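Yeah, one chain of the complex is gone here, protein chain that is, but the others are all in their spots.
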Amino acid sequence: MALAAKDIITEETPSAAPPGYSTLILQNRKIVFGGILFLLILGTALAGALMIDPKLRRSGSITRKLPPHAAAVLGTTSLGQSVAAQMTEAVPNSIQVGLIAALLGTVIGSLLGFVSGYFGGWVDAVLRVVIDVFLAVPVLLFLVLIAALVRGVTVQHMAIIIGLFAWSWPARAIRSQTLSLKTRPFVDVARISGMSGFDIITRELVPQMLPWLGANFVNAFIVAILAEAGLSILGLGPQREMTLGMMIYWSLSYGSILQNMWWWWLTPVVTLMLLFLALYLIHLGFDEVSNPRLRTQV
Amino acid sequence: MKTLKFSAMILVLTALVVIAGACAAPGTLPQVVQQTVVVPQTVIAQETVIVPQTVVAQATPVPVDQARAETLNIAIGGPIVPADAINPYVNWNRDMGMHNFCYEYFFYQNLQTGEYIPWLATGYEYNADSTALTVKLRDDVTWSDGQPFTADDVVFTYEMIQKDPSLNWGQQVVDNVASVEKVDDHTVTFNLKTSNPHFHLNREAFPAVGIWGGTTIVPKHIWEKEADPKTFTNSNPVCTGAYKLANSTEQSRTWERRDDWWGTKAFGVTPGPKTVNLRYLGPETNVALALVNNEIDTPMIGILGVGSFEEVARRNPKVIAWQKDLPFSWLDPCPRPLMVNNAHPPFDKAEARWALSYLIDRNAVADLAYEGATTPAWGVWPDYGGVKPYKDAIADLLQQYPTEAYDEAKGLQMFKDAGVDISTLDLKYVVNADSNEEVKVAQVIADQLGRAGIKVTITPLSGPAEQTAVLEGDYDIKLHSFCPGYIAENLDLFNSKYYKPLGEKVALFEANSFRYQNPELDKIVNEMLATPPDDNAKMIPLFQQAMAIWLKDLPVIPVVQAPALVPFNTTYWTGWPTADNPWNMPVSWWATFNTVIAGYPDKDGKWVGGIKPAQ
Amino acid sequence: MTPLLQARDVTKIFKGGLGDRAATVALKNFTLALDAEQPTIIAVVGESGSGKTTMGRMLLGLERPTTGEILYRGKNLLRLAREEAKQFRIEVQAIFQDPFGVYNSFYRVDHVLTVPIEKFGLAHNANESRAMIERALKAVGLKPEDTLGRYPNQLSGGQRQRIMIARALLLRPKVIIADEPVSMIDASLRESILKNLLQLKQEFGISIIYITHDLTTAYQISDSIIVLYRGEVVEQGGVELVNDPQHPYTKLLISSIPVPDPNRPWGEDEEWSQSAHAERTV
Partner (left out) sequence: MRAYVAYVGQRFLILLATIILAMTIVFLLPRLVPGDPMGAIMAKLSSVGAGRGNEALIRDYMERFGLNKPVWQQYIDYLVQLAQGNLGYSIANFPAKVSDLIFTALPWTVGLLLVTTVLSWLIGSVLGAVVGWRESKSVTIRAVVVLALVAYTTPYYILAILLLFAFAFLVPIFPLAGAYEVGTKPEFTFAFTVDVLRHAALPAMSIILVSLGWWFLSMRSLMISIKGEDYILWAEAKGLFPRRILWRYGFRNALLPQATGLALSLGYLVGGALVTEVIFGYPGIGWLIFSSIKGLDYPVIQGSVMLIIISVALVNFAMDLIYPFIDPRIRQAQTG
């Protein structure tokens, strides 16, 4: 940790109380704006779910291929479904995938990263091998395996599969962060205060890295939603449930772009983009909180 | 910077709105039917086609490019792997021109007209008890290297297969053929293992192509040099066909017309295209755009959906299909029933199968999943002219057992009567993940059953996993094609000789992974198989007896006819078979396609069809 | 009688990084025995890179010697049983150089005080723990109400360092290893911190190993002095050795002690500015 000249310690008047993370987060315009956008997207979908008859999600429930108009605000599909009704299911489902996968990825990744970085030695060597293996084996292989073993992939399955593969990057990153963090003096103090390695990780290192973990979580969220969309477009998504990826899949498989049914393919795409934007802003915001230098500048 | 974020947002949003606006087009808004379950058939009539005005690129007149005008471009559905192996006995991708441009067959069956077209052979004759079939070969056929095509090649091919039944398509040869004898240079006799008046229709054991492909005769003087026919890549194939391989890579394969083709001398005919390209262009959109641009003359089946086809035809009126209007498609000979696992309760009861049948709205399946490209099916046979007398003969049976009927209330009542509590059901609906068609149909059927209160779990499986699940009977329902669509052959799919208990693999998806057994039906079917297929006087009464049992049991649930939506581009080539001029089958991926390209002699020797350059 | 803490022929070698031909010998054949029966202050003096910090860290068990062993009550640190290890942690405590880095900025300063109480089970309940903390803070001259519940950056460097002394005191250790405890403290406060250290010995009977580069402060408070130069002990003895240095290095150290001059502030901390510079050029 570089100490700049201005840090020379003098008996100056104690500075005002530093803002805690919660204040920092609430004061960060990016986080607030991203959060509002995110909630707006989710809220619209949830409100829509209350207002739109879920029957309209089914095929053959409404005239096919209609552009947006009063009775179907986002138009209808070639299968005779209301796009708006599908969105009310797709948005929460996609967010669910992101949430579960990011949670799994961050938790597993942190666990392995911290342990590997803090303890070093052979534990580190073993974990590094495991991490590198998971970085290298294509997710597709596991997905096909799981699709063959379970009866019909659901949104939750997708989320778990993606999550089980979302930890290797965080693990790597957290490992190197831990390597640098563990040389800090407060870790020595913790050690001579009788803290075990596990204590030090959970009570000293984790709090230090909270904003950073938050940024990573949001990033994993974005990656998971993107992965879900990618897998769905390859036809490996949940068949009986709607996600943004499945909506794109169906619209592509019925040639909606060619037929100019823009309301069908553009709706999930734009929503996906807005969702990314919201999450990316939150991610940037967390980055600023964890890296104060960014705070004033961006 | 804070304002930057906001202006960023606003810019993004406006950009998107602009894109959306550009795509949007004013159109008359049709009436919307809300909430209530709609019979889509009635709604479709009111639907207006929405014409986007902005981004239409009308096909501009193409400057005449001589090389292009002499080329036929076919879009294929995937890359050509391996690019260099042209061996029909190991390679599974014969339809990349191997069997339609290179190799030729004794006879071609024109399912559309019911003709049995002699090609490498001139005729066939069974002996009295149908245990031997003698075929007369043409004496003017030569291989592409100039060697004559003779009975020796036929005998060699069959002996090669008998020696190694593990060659692709070999098993049926071994099962049916005892030996092949050369009578003279141009006459061979097939000695059969049993009496079988249907043998000349068995394309898996005899070089007579109906659907897709058939047993391929290979040149003895080339293949006898190969110790193991399985590792022979045959990358420079010697064939009898009108085209020779010019180039083959993963993304395309080029065939060039031979000037020394035997048929040119024998028939006095030269096929139109000088060059045939099979091209892999990626997914549907690319192929559609290529059709509009006139880069492609015809795509193979399954690439273009109806919606895309309509759009293509609107932008390029030179692109046509079998029919001018919906359903556009030609009927494929293999209808698509829903296989119901007869060994899984509650579908071990005929009442439950019938109840399920009433819950399926076939018109909606045809309209939604197939976008109107097909029609409901009453059984497992295509609605060809040859099938009509059979269908007419069971008209009253179909009255009694309405296989096309959709009646949700009745279906639910029947379940109740059979003592089935549908709320406890969770049907495992296995779907071939690689089949766009199956994935789409599953969606619609699951929605229909869901509406009736039956839970359906769609399980998309890829190749091997699907194969295992279906053959071992690990499914409740599954859509599948029933081939070859002949009367007796398709009834034979229900024969208990194919039956295996759950967990053991059956021979074929459609024979009979649904685990149906009925000895009475077996007896009738066996009798039909022993009757010459064109002996309608004997066959029709047998069919009536069989269907009385079949309809009562309903081992599988008929859903729709199989559509073959094959667009043809008439910019460079005309004379394609269509409903108005139904002289042949419009299928480019079958071995019969060479009779579309070159045409064929009818039974009076008159030359029929063949595609012609447009200019 | 087994000494409380003993370094026996300890050598520490840091492996060379890339491009470095030779490995760095941080400490060579270092031997020290501390009998805690009589409280004493031993100053370990040396310039930066002399190995004094490494020595301290090894005595604390934060670093392993390359050869030789560190003994706690006659037992190798690496082979202590669970209970013995806990006892060692209580009896051998430390004060570090950087009074900011020792605090986890996530927590209020209370954290460094409550953790050892919790971990070593020193109090039975919250009240008892609170009382212990207040007592320790008062002992080092801090008002609990001014310090507790604050974040580290709300306190001055001196306050922070005193809290660390209070933290060490809390455990009633036998030995405190104080690694440059005043080098980052404003000059005007050094005196009072040093007084705190002396107080530890005199009032609480705690021995101190006082690591410093500053011979003046060593002379002020310690009973004996060890001079380290490039990892080796060059001079060792009672505090009087300052008056009669033998080794040229010690002489150099003494000659560089600034003349007391009220108009001239204490020079910039040499070691610190070096390390800060080193980091910048990295």
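Letters A, B and C mark the chains as written, and numbering starts fresh at 1 in each.
Basically, contacts are C-beta pairs under 8 Å (C-beta built on N, C-alpha and C of every residue); 3 or more make two chains touch, one makes a residue touch a chain.
Please read all numbers here as calculations on a predicted model, not as lab measurements.
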(message) Given that one chain is not shown, which residue among A:23, A:180 or A:196 touches it?
(response) A:180
(request) From the listed residues B:127, B:413, B:468 or B:581, report the one that touches the chain absent from this view. (result) B:468
(message) Considering the complete complex, identify which of B:127, B:166, B:413 or B:581 is in touch with the unshown chain.
(response) B:166
(request) Determine which one of B:366, B:483 or B:611 touches the chain that has been left out. (result) B:483
(request) Using the touch rule from the top, list residues of chain A that touch the missing partner. (result) 2, 4, 125, 128-130, 132-133, 135-138, 140-142, 144-145, 148-149, 179-180, 183, 226, 229-230, 233-234, 248, 252, 257, 265, 269, 272-273, 276-277, 280, 284, 287, 291, 293-294, 296-298
(message) I need the residue numbers on chain B that touch the omitted chain, in ascending order.
(response) 1, 4, 7-8, 11-12, 15, 55, 57, 73, 78-79, 81-85, 87, 90-92, 95, 164-172, 174-175, 203-204, 211-213, 230-233, 246-247, 249-252, 254, 275, 277, 279-283, 285-286, 289-290, 292-293, 295, 334, 432-434, 462-469, 481, 483-484, 507-509, 511
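Heads up, the rule we're going with is that only the chains that are shown with their structure count from here on.
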(request) Take the average of all CA coordinates in chain B, do the same for chain C, and state the distance between these two points in whole angstrom. (result) 86
(message) Can you pull out the residues of chain C that are in contact with at least two other chains?
(response) none
(request) Note the residues in chain A that touch 2 or more other chains, in rising order. (result) none
(request) Could you please specify the touching residues of chain C with respect to chain A in the complex? (result) 57, 60, 62, 86, 89-90, 93-94, 96-107, 112, 115-116, 119-120, 150-151, 153-159, 164, 167, 184-186, 188-189, 272, 276, 279-280
(message) Applying the document's contact rule, which stretches of chain A touch chain B when the two form their complex?
(response) 29-30, 33, 37, 53, 55-56, 58-67, 69, 71-72, 76, 78-80, 144, 147-148, 151-153, 235-236, 239-240, 252-260, 262, 266, 270, 273-274, 277, 281, 297-298
(request) Would you mind writing out the residues of chain A in touch with chain C in their complex? (result) 1-3, 5, 7-12, 14-18, 184-186, 188-195, 199, 203-204, 207-208, 210
